[in-house]
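Missing here: one protein chain of the complex. Every other protein chain is in place.
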Amino acid sequence: MNALTLLGLLPLLGALLVSVIPNDQVIRIKQAALATTLLVALSAILMWFNFDAANTSYQFVQVAEWIPSFGINYAVGVDGLSLVLILLSVLLTPIVVLAGWNESEGGRWSAKVFYILILVLETMMIGVFAATDVFLFYVFFEAMLIPVYFLIGGYGSGERAAAAVKFLLYSLFGGLLMLASIIGLFVISSKNGGATFDITKLSEMHNYMSSTTQNLLFLGFFIAFAIKAPVWPLHTWLPDAAASATPGTSVLLLGVLDKVGTFGMIRFCLSLFPDASKTFTPIILVFAVISIVYGAFLAIGARDIKRLIAYTSISHFGFITMGIFAMTTQGHSGATLYMFNHGFSTAALFLVAGWMISRRKSSTIADFGGLQRVTPVMAWSFFIAGMSSLALPGLSSFVSEFLVLVGTFTRYPVAAVIATFGIVLAALYILIPVQKALHGPTTPGNENLADLNLREKIAIGPVLAVIIALGFYPAPLLNVINPASAHVIESQGFSDPLPSEGAGK
Amino acid sequence: MVFTTPVLNYAQLSPILIVLAGAVIGVLIEAFAPRNARHNSQMFISLLSLVSAFAATVSIRKQAGVDAAMNSVAFDGAAFLIQATILIIAVLAVFLIADQENFTALAAAIPGSQEERESLQKDLRVTEVYPLTLFAVAGMLLFPIATDLITLFVALEVLSLPLYLMAGLSRRRRLMSQEAALKYFLLGAFSSAFFLFGIAYLYGYSGTITLSGIQQSIVGGSGNDVFLLLGIAFLSVGLLFKVGAVPFHAWSPDVYQGAPTAITGFMAAATKVAAFGAILRIFYVAFANAEWQWRPALVIVAIITMLFGSVVAITQRDVKRMLAYSSIAHAGFLLAGVIALNKSGLDASIFYLFAYGIATLGAFAIVTLIRDAAGEVTDLNRWSGLGKRSPLTASVFALFLLTFAGIPLTSGFIGKFSIFSAAYQSGSTAILITGVLSSAIAAFFYIRVIVLMFFKDPVEDGTSVVLPSALTAIAIAIAAVVTIVLGIFPAPLLSFIESTAFFIR
Amino acid sequence: MLTIQTPETILFWVLAPLSVLAALGMLLVKKAVHSALLLAFVMITLAIFYIAQDALFLGIVQIVVYTGAVMMLFLFILMLVGVDASDSLTETIRGLRPIAITAAIGFGGLMISLIARAKLGHGAFGLAEANKDGNVQGLAKLLFSDYVFPFEVISALLITAALGAMVLAHHQRTSAKPTQREQSIARFRQGTLGTAAGLPSPGVFARHNAVDVPALLPDGTPAPNSISATLKARGDILETSQFELGEVDKTVKEEK
Amino acid sequence: MVTSNSLVYLIALPLLGATILLLAGRRADKWGHILATLMSASSFAVGLYQLSAMLGRSTEERAISQKLFSWINVASFQVDAGLLLDQLSICFVLLITGVGTLIHVYSISYMAHDENRRRFFAYLNLFVAAMLLLVLGDSYLNLYVGWEGVGLASYLLIGFWNQKPAYATASKKAFVMNRIGDMGLSFAIMIAFATLGTVSFVGVKEASHNASQTALTAIGIMLLVAATGKSAQFPLQAWLGDAMAGPTPVSALIHAATMVTAGVYLIVRSNFIFDAAPTAQLLVVIVGAITLLFGALVGTAKDDIKKALAASTMSQIGYMVLGAGLGPAGYAFAIMHLLTHGFFKAGMFLGAGSVMHGMNDTVDMRKYGALRKFMPITFVTFGLGYLAIIGVPPFAGFYSKDLIIETAFNAGGAKGIILGGAALLGAAITAFYMSRVMILTFTSPQRWDEDAHPHESPILMWLPMAILAIGSVTSGFLFARGDALAHWLQPVFGEHGAEHSEEHLFSPIVVSAMALVAVAIGVAIAVIKYQLSEVAATAPENVSIFTRIARKDLLQDSFNEAVFMRPGQALTRVLVKGDDVVIDGAVRGIGRTALGAGSALRTSQTGFARSYAALILIGAIALIAGIWVVTQ
Partner (left out) sequence: MNPYNYLYVAGLLFTIGAIGVVVRRNAIVVFMCIELMLNAANLTLVTFARINGTLEGQVTAFFTMVVAACEVVVGLAIIVTIYRSRRSASIDDASLLKR
């Protein structure tokens, strides 16, 4: 069996395993879930080593007929882009399981359901990135909403049901628009050389479309992705969802699921509709830049720590979107790397924030204070995560953010310049909560908060290690990403702008 | 005068004849069998005749011809598929009907009277529903294969009259049930008058009452189209009334709500299949060549039907009414298949009808399970917390809702995809966009119900989930399994339909 | 080519306005019975039209089945439901009246203008050819050859109708009807001799002999149900106390 | 270029120290400070070794580099993690590790009673590592890492006592304002890559020969923005005063000797850009001149000893920036002043720390007085630094500052006179306020609080002060003798590096004389005002508007608050509200519209069969009306 398929099936098997463990053996359930996710992570790392970075075509490919009437295949394969994101997903999942060891308590349903949902979600995440058939992608894209929906609504806090609904409706709406576009693509392909959903073959279809059609189909895809990776003004579901979900769910939501949006922009918007992408690039860049600044301002104004992190993510997704549509290798590689890095830094922020909240029983930033002295390890973890979020050089996010900026600047200097102001705002939105929560006198009621225990340390350790290590040595990822990015840029008919001055003159 | 002895192809008529025979035997049982033996024997006869009819259909699936009954009926691939669908749905419906808790003990007794109480105590049963159901099924089997207008009209009445009657047989809230019967009957008769008027004009236009004759007149007609169009318009009123398209929909919420739930399920699923089967045949066979005249009107009807059904469903408080409005919206989606007027439209419609019919029946079957002391609880507010009370029931119901909403990995998604792509293939962008939009609106209320069931706490008001009788359980299980299997592996059915479905002229 | 003779023209111009007027009247009269009668009239005019248009069989059937049977069924049900039930014609659903009027004008106007606009591309052929073996024979040929299947299926419809009427109207006995013997045992078991005998007719034992005076039971108590239900319904029932006996021995003595 | 594989140790050692201390936690409390000091010292040793190695090579081969690994490598954007050690960076390396080590030593004692001393030393080591990376990075992007790294360390150290909200705020303010400067550096790098296609020093230098002036000016201005942020130059100077919230050794090391001079390093390092971009250069001198006066004026009004010294630092860096902006003529002098300033200012800060140590951490100079007797060593070392800063010959400051003033005058024309005049005026004001500090602290009558028991600091504290004092005394002479430093640095600045301006507005001796006169005037006023007259123990309220403005740092905070902070906060509030009301409101509105439409349409379902029939009839009418239209 194909390695990729196997990887995707593993979590499902895990879910099956979990489902047969009796309800009252919660520890066993958790252990089984953790073991599964770890196994998946290890397998993915193994795959990583067998991946040929220089080869820009899909690898670990498997194609099997699924619905031949519509030319739909079960087709999976990875290139640098999807491999990185799959790796992100499967690395974060065990961390989430470990970090949120007790998250399933206080939910509407049993721990068993929680872990089954998580494991099913993991399968979907792998599938959505691995799919090379547009239909298959769509299926995963939509189906993964369901476990998240139940994770938010069933195990979250506060207005969890409303937030879950908001999340689902937004995503469904976008998904349906995308469905309309997919149908359009399907019909066009069936009129021009046989119905297919194969991404490679579909990327030829733009030759058969009028520009209006292409623009409309592009918008269908783009809006779906812009909702997913919230681009202003389609973002309002995210703060609610993130604030209501459990920290672990939020990590998967912001860290992985939202990446589907930016992933989709690269994989589908650009490659399927190159002309429309060019047409819309200016508008999209405007929205991206607005997202960057807007998200930052809202993060600054946020009182709730989870909402704050959500808003910072909106800002970061603005960067990613900008990098994608800058159409330079740097921008693309930066955006892809950003997706990975953002996954980890947001994971760190959310996990630590989650621990803070579970200890303090409040998510209002003002309720914390002086944590650095009470719980130094927790405070430090939060601090490092925050530093990564504000893209401190030496931490992973810096590399990606700078690549995005520099890549954008060479083609769209104004957008890059405005976006760069975001780094000042980033300093504010990270340092304000750091000051309020970690510094200052210890707020009454916080004196006896417990610091991170061993399990939590084991969970957060690798995340922080990755953040720091990739800041200094991003090459392992970049080596995989670069060929893919270069390939996209090239197939779009772009080439990086040459230095405007220099040797030639 | 030469009288040619009619030659009937009994093999091709056998499904109808078997069902009719079953019905007649049922009537005889009513007349002669002892009361306490009636129920079981009726059920046995019903199931036996339906299953044998199904077997008969399957055995003649390869046959095709228009001379089965002297040009009155045509048997072809589409006919086989639709008849088979109707029979499968009918079998499941009989499972539900067999759960006699749904029916009044004595229809003639005045609601609230001593007589009613006594008959309830005596555990009387209206076993006549079985033959009535079989008569309706026979009408449904005939309706989509009828090729002359007389047969069409007769079939319409044969399928309608039993339904009018059965709508009034509810065990509880009998005033409502009788009201439903009255409304259904009066409006049904009203619409059949239109239908007949349409037949008259079509006859006037073409001088013949066979579909193929009408088609030939359209192709080679002299004179103008006024009578043709009047005929099409009035005929459509009757047909659209049966499927519940706006503005001919008004009966359906009231009747769905008032009728015994088992009957509602049967009516919603099977009638829709039969009526759409007939619509497809009429429009594909007889009117295809006048498409440029009727299509715009049908597009408008489809659009307002989709939107109206979805929008109004949002505000519903009663689950049966909500499902009624949802079925209105689905009628709109199905009209897209008629509008498509191509082979893929036909295939898609048949698939959709099958998937939708089965899921609808399943959904109504679940409704029969939610009860309090006074019978079924259809007030949605009292469904809150169902997920807590009975996770399995709630999950299965959620599954049906998801398939109605067209979430991937359910049959509804494949159906929606195929029908919209067929419509778009024939150039109906408006249908595609409206379909997508109204799907988004529709998702809103389906999700609302899911929220209600899973994320709200149960109210202690005596609402409970009764253990389904074995038959109901089987019906629900089959519906659920079909829904999932068709969502994941639709290929066999799709390609079977693709290779089978065609209309013989 | 068909030419329509003068008699038919006259017939048409006499009957057609009448039928439309009758139909309108049916719409407008208050009493349902009147509506029914007017409808019957319309049907009979239609029957005449049928006959005039070479549809002899249909014309007869129209009168026999439709007017004769169906309309009588209507009247029967009207009687059952209350013969003088009359509709107030004031509209209770807001906005429906103007809609109805507009719809009437719109629908009628459109129909007439469309029919006027319609062209078939050929004139009227007439049924001389088709009816040459006789109208009934022609119909029978079609009915029993080409349309034999719907004709057979119609039977299903008839059975359904019968079955439906049975379901809705047939009262099943929930208990066996008590025999006279059981009834009389029950009366004696009631513990009082007052009701032991069968019910007397009105006025029996009473001091005043009239249909509106309840009978007195052997124990002297009045028996209101001895008076006709119609009188009761009208409220025409006299107070009984003035006619009651004064002293009655109500004790039951066991006869040894 | 000669490659080496030992440069990385310079950075790695302190970084290792920081890592160990941070990870080890409380376990390292006992020995953490020693390890940190050792790490810093060994880094210094490596620096000395590198210096000696460098001296052993010919002038052309003195610069050495080390490529560690390919850091960011995306298509044409190629950045190696590479180090470059040349004549310029070795100066900084030695300053950083040398002064750094002394301050480590000092802190052992100064922070002895703080329970978090280990963490403090970890931060110090982190700072040293970052600062070394800043000066050793071989590209702007590598420099950027160090640049923000020192910012982080500075943030951590300013906020070391962040349990006081004001200190936490100060650290945040420092970081944010630095970030504004960092943004400039980002822009500079982006422009460099977009226009020149490279971000390494060597690459940019080569490409700059062919580049247009516009591009270079843009890069230059952005570098200047970066420098103003990091070096607390106008208009991004506001954070430095608040940064004194950090422990005094931090002020000495970071906010006096090293980090704040990074801006000067950046400008000097980018000499090839500024040389080709006169507009940018002009802006540099303007910023320098404004800041040197600004800092000096603020310094006159401060009663907080550390803030007075901070203002002086700002002013002195103004001199350096001025020098750096004067082009090839001034680079070496800017660096020279930077080095001498590193000695005397660090020494004075340590002295101030010593005073505070003895005075219960009081920083208000009005509560000091007559400490000369109680803290003789502090007095002497501080005094030597004082003499150096006001520019009394032959102390270090005299040489370095004098040369800058001279070069400023020689800039030519009105520019020369204005710049020279400003520098001269600055010298006078410096003399005044430094004398004020000196007098108020050591020589005026005592105005202590009752519980003050001033005493001399322990040896671990005064020894570094003494060493720095020696530096303050001798370094100027050493560097200036025979233009030693200028010659040493010449290869960095290219062929025209050390060439002196041909025209002299004033001869060097005249400039020196004018400077000395200015200093004398400043000292004299201070003596009259503070030594010879009574000083109030609390700051008088009824002072002139100028004093009040000066006390408020020339209204810089009020300005920032009014122009940036409040509008920013207002904007934030508006956006937060708007997000809820407008954007989310629109979404909710759509939902409500759908619901409303549903409720409205629902009323069509009246329950009356007749109205349903009417609906059907209307539908039929609509259909035949359509036919009517179509068949017309």
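Each chain gets a letter, A, B, C and D, in the order it is written, and its residues are counted from 1.
Just so it is clear, a contact is a pair of C-beta atoms (placed from the backbone, for glycine too) under 8 Å apart; a residue touches a chain by one contact, two chains touch by 3 or more.
What you see is a predicted model; the values in this text were computed from it and never measured.
A.B. asks: Omitted chain: which shown chains does it touch?
C.D. replies: Computed over the complete complex, the missing chain touches B, C, D.
A.B. asks: Can you work out which residue in B:F197, B:W294 or B:F420 touches the chain that's missing from view?
C.D. replies: Candidates B:F197, B:W294 or B:F420; residue touching the omitted chain: B:F197.
A.B. asks: Of the residues B:S46, B:Q178 or B:S384, which one touches the chain left out of the display?
C.D. replies: Touching the chain that is not displayed is residue B:Q178.
A.B. asks: Touching the absent chain: which residues on chain B qualify?
C.D. replies: Within chain B, the residues that touch the unshown chain are 107-108, 110-111, 149-150, 153-154, 157, 161, 164-165, 168, 174-176, 178-183, 185-186, 189-190, 192-194, 196-197, 199-201, 203-204, 207-209, 253-255, 257-258, 321.
A.B. asks: In the full complex, which residues of chain C touch the absent chain?
C.D. replies: On the chain C side, contact with the omitted chain comes from 2, 4, 8-9, 12, 16, 19-20, 23-24, 26-27, 32, 35-36, 39, 42-43, 46, 49-50, 53-55, 57-58, 61-62, 65-66, 69-70, 73-74, 77-78, 80-82, 85, 87, 89, 91-93, 96-97, 99-100, 103-104, 107-108, 111-112, 115-116, 120, 123-127, 129-131, 135, 138-139, 142-143, 147, 150-151, 154, 157-158, 160-162, 164-165, 167-169.
A.B. asks: Go through chain D and note every residue touching the omitted chain.
C.D. replies: 602-603, 605-611, 613-614, 617, 620
We adopt the following convention: only the chains that are shown with their structure count from here on.
A.B. asks: With contacts defined as at the top, give the pair, A-B or C-D, that has more of them.
C.D. replies: A-B
A.B. asks: Which chain is the middle one, judged by CA centres?
C.D. replies: Answer for the innermost chain: A.
A.B. asks: On a C-alpha centroid basis, what's the spacing between chain C and chain D, in Å?
C.D. replies: 104
A.B. asks: When the C-alpha atoms of chain A and chain D are each averaged to a single point, how far apart are the two points in Å?
C.D. replies: Here chain A and chain D have centroids separated by 37 Å.
A.B. asks: Mind pulling the residue numbers of chain A that touch at least two other chains?
C.D. replies: none
A.B. asks: So which stretches of chain B touch two or more other chains?
C.D. replies: Those would be 224, 226, 230, 444.
A.B. asks: According to the definition of touch, which chains form touching pairs?
C.D. replies: All chain pairs meeting the touch criterion are A-B, A-D, B-C, B-D, C-D.
A.B. asks: Considering only the defined contacts, which chain D positions touch chain B in the complex?
C.D. replies: My answer: residues 591, 594-595, 597-599, 601-602, 604-605, 607, 609, 611-613, 615-616, 618-620, 622-624, 626-627, 630-631.
A.B. asks: Within the complex, which stretch of chain B touches chain D?
C.D. replies: That would be residues 182-183, 186-187, 190-191, 194, 224-226, 229-230, 233-234, 236-237, 240-241, 246-248, 250-251, 253-254, 293, 296-297, 308, 311-316, 441, 444 of chain B.
A.B. asks: Can you check the complex and tell me which residues of chain C touch chain B?
C.D. replies: Residues 114-115, 117-122, 133, 137, 141, 144-150, 153-154, 156-157, 159-161, 163-164, 166-172, 174-175.
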